[in-house]
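On to chain A.
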Amino acid sequence: MKKTLLAFPLLWLLTGLLAGAVPAHDLYLFGAVNIGGRVIGSRDTAKNGVYVRTAEGGFAHRGINYPAMLTGSFDPRDPRVFHVAALCGVLTTTDGGHSWRIGTSWDMTEPKSVMVDPNAPDTVYAALPDGLGVSTDRGHSWQRREQGLPARGKYTQVVTVDRTSAGRVFAGCETGIYFTEDGAKNWRRVFVTVDTVTDIRQSPHEERVWLATTQSAGALISRDSGLTWAGVSGLPADQALYNVAFDATTRGRIAIASWSLGLFTSEDGGATWTVRNAGLPANHRVWRNAVDPDTGRLYAAVDGEALFTSDDFGHTWRRDGLETSRIQSFVFVPRTQP
Partner candidate 1 sequence: MKKFLALLLLATVAVAQPSYEAPMPGPPPDTRPDTLRRAYLERVNETLDWYLEAIDPAKPLTREQALVKLVRREDADLASQRILELLAEPQSGDMFWMFPWTAIAFAGRDQLSPEARAAIRDAWRTYFPMRGDTENHWVMYYSSLFLMTELYPGEPGETWFNGKSSAENHAEARDFLLHWMDIATTIGQGEFNATHYIGEYAIPMLYLATWSEDPAMRQRGRMLLDLLMAELADNTLHGVLRGPNARTDDNSVIQRWHALATYFSWTMYGHIPPPPHYGGWGIYFAIAAAHYDPPPLFYRIATDREYDREQHDHKRSRRRWRYSDVEMMPVYKTGYIRRDYAVGSYQGGLSDPIQAHVWDVTWAVPDPRGVHNTIFSTHPLSSSRVLQMYFTEYPDWMIDLLASQGKPSYGVPDKILSCSPYEQVFQDLDTIIALYDIPPGIVHQRINGFFSKDLLDVTEAKSGWIFARGGNTYLAYRPLAPYAWEDLLGYRQLPRTGGSGYVWERFRPEGEVDRILVSPHPQNGTIVQAASADEFASFAAFQAAINALPLAFTLQPTPAVKFTTLRGKQVEFTYGAAPVLDGKPVGYTSWKLFEGPHLNAELGARKITISHGRQHRVLDFNTVTTTDYVTP
Partner candidate 2 sequence: MKNFRRLLPMLGLLTAVATATPAYDFYICANINRNYVIGSKIVTTNGIFQRTDAGAWRHFGYNDTSISALAFDPRDRNVIYTATLNGLWRSLDGGKNWRISNGWDMTEGRDVAVDPNAPDHVYLALPDGIAVSTDRAETLVRRENGLPERGKFTQAIKVDRTRAGRVFAGCEVGIFLTEDGAQNWRQVFATKETVNDLQQSPHDPQLWVAATQSAGALISRDGGLKWVRLAGVPTERALYNITFDVTNPARLAIGSWAHGVLTTEDGGATWTSRNAGLPENPRVWRVGVDPEGRLYASVFQETLFHSDDFGRTWQPNDLVGSLVNYFVTLPKAAN
């Protein structure tokens, strides 16, 4: 416990120091290539599931070929242990993704996101289309913890754990943002939406600052550790936003992805926003974006097209492989010291 609490400040320090040098993080991608061509039951023509960035900067597939892996969350004590939200449930690996066990049973399916509590890393949260699942044994078994969530309207797209204290968790649901301080034993709604909350992120710079994206209320910001939320001005609210990413290397830098609108960036902490689609394909359906915590490189996953990268935070783009892919998520994992 102490160890991990220490680890965090240290982490951000390191990233500053070592920027450009040997990366302090591994990058894991979760997603599918050759999408569209694949329908359930059809022959696979490509590997899907987990990709890991190679030393050369390419991406290597790892483990099983599984087309419906959405995202993963890693055990801070041992990055070979991570949990993946997949179509069939939550899969857990203890050997870096080579072999898997599904911890959920038939009563949980299609988790949309999963997250380990960094301060209680045996505890894992899963966002489910019909609620919320919790494991307290490293993903071996799962129970529902939905006290305080509504009977209907608890479609949960995203779950995020506050790095400052164990059991403090936010859930992005169909009807708003829900919050627990006791490891999901009790939930309460802290923000109401008419449609699904798609992403919730905590600032790497200020642990009290949070951002969220939604399907019908644009982006939201909280400056009080998520207790109150307000709309972010300068962003459209009529189309779904898919996710938000902070730049751990540069305060104020934020990027938001949208299928129908493309990529937005802000370099002033969200006060103003710019569309950064120039250099992206005309059909700039950005499914996900992310920022490399070591280098500040901006990633945009253009759905069905390819992975695009920008080293000037979206001013210019480079087509960077993974053709016809759908990248569901980018996860940067701190490297344990050699």
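A few points about this structure:
Going forward, contacts are C-beta pairs under 8 Å (C-beta built on N, C-alpha and C of every residue); 3 or more make two chains touch, one makes a residue touch a chain; residues count from 1.
How were these picked? Simply put, all candidates are chains of the complex that A comes from, given by their letters.
Note that the coordinates shown come from a computational prediction; the quantities given were computed from them, not determined experimentally.
Here chain A touches just one chain among 1 or 2 in this complex, the one numbered 1.
Per the touch definition, chain A reaches candidate 1 in the complex via residues 33-44, 64-68, 87-89, 91-92, 99-102, 105-106, 109-110, 112, 129-130, 152-153, 155, 174, 196, 198, 215, 239-240, 242, 259-260, 285, 303-304, 323-324.
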